[in-house]
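Of the protein chains in this complex, one is absent; all others appear in place.
This part shows chain A:
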Amino acid sequence: MDRPVMLDCRGVWKLYGPNAETFLARHGAPTAETLRAAHLVGAVRAADVTIRKGEIFVIMGLSGSGKSTLVRCLSRLIEPSGGEVRFEGRDLLQMGEAELIDLRRKRMGMVFQHFALLPHLTVLQNAAFPLEVQGIDRKTREDRARAVIELVGLQGREGHYPRQLSGGQQQRVGIARSLIVEPDLWFLDEPFSALDPLIRREMQDELLRLQARLQKTIVFITHDFDEAIRLADRIAVMKDGAIVQTATPEELVLNPADAYVAEFTQHVARAKVVRLATIMAPLGAGPFAGDLPGQARVGDVADAVERADLPHRVLDEAGQPVGQVARQAVVDVLIGREVPR
């Protein structure tokens, strides 16, 4: 059951350098060598991304891999040199200024790496800013701002200025600001990269909590592979401006497309990504110790499976039993033996 497509981008290019557009129109799909010969830099090269409603789609890459440029092409903060971006089927790149502004005001939100709060506004005013530029009256917008500030757990600090807050708190304001228009499509550009590791983890939990409640479509940018597998429904790995592989965290770990992706995945604990449905054996006659969802990650249910003397039944998303899992299979994953597929 595929969810409807929210954002679809086909063959998106972003080249920097002299006459980038005409060069691209002439060459179609230039290689790295022809680009270098023309003194062009290929920040994003032939990127295909399909983002479905309600998923967390993570774009992962090291610095300079073009992930931030790609997300700016998707939100049209920068103009792609070529390709197609469709938002719910409408061509984003053909939209006029007014249409684009309207779309951003009603449907999109974005969180930035360095928070990008306005220094002269209080927390409340910052959060209310997107409503202010729409010309919504003060009472309405401040009521809404109070609600989102409470949602991100900053109640009591409405009158503070950004510089009086810690980094984590500032980013909560950034999140509140991006959520106030109740966007359908939510861009997060390395939102936790500028934070300390402990705070980062706390904010990731916070994001999952919010997502469980709000069910947004999320495009999340990060350079941290652990963060990516923790949050993602699907991950696109970027290198040198191109997307190397797009897959679920589990597929990525079990079947890396090339040596580059494998380098990220090899140190990831399998139990964090492998799901019960992947390691389950065919359904036997029983008896069973209990039922577990096939979507559950091995690490999360390992304790229960290991304790029980009997195997557990594995259920699919509709609640139908589809297989069983016993102690040995879980232990195999935990200690990192080759997982049979």
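Following the convention adopted for this analysis, a residue touches a chain if its C-beta (ideal position, glycine included) is under 8 Å from a C-beta of that chain, and two chains touch if they have at least 3 such contacts; residues count from 1.
In the analysis below, contacts and distances are computed from a predicted model.
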item: Hidden chain of the complex, named as in its UniProt record, picked from "Glycine betaine/proline transport system permease protein", "Heme exporter protein C", "Transketolase" or "Carbohydrate ABC transporter membrane protein 1 (CUT1 family)"; value: "Glycine betaine/proline transport system permease protein"
item: Selected residue (touches chain absent from view) among A:Ala37, A:Ile101, A:Leu208 or A:Leu310; value: A:Ile101
item: Full-complex contact with the absent chain, from A:His39, A:His114, A:Arg138 or A:Arg337; value: A:His114
item: Given A:Ser65, A:Thr122, A:Thr265 or A:Thr278, the one touching the chain that is not displayed; value: A:Thr122
item: Interface with the undisplayed chain - residues on chain A; value: 72, 75, 77, 101-102, 104-106, 108-110, 112-122, 129-130, 132-134, 161, 163-164, 174, 177-178, 181, 187
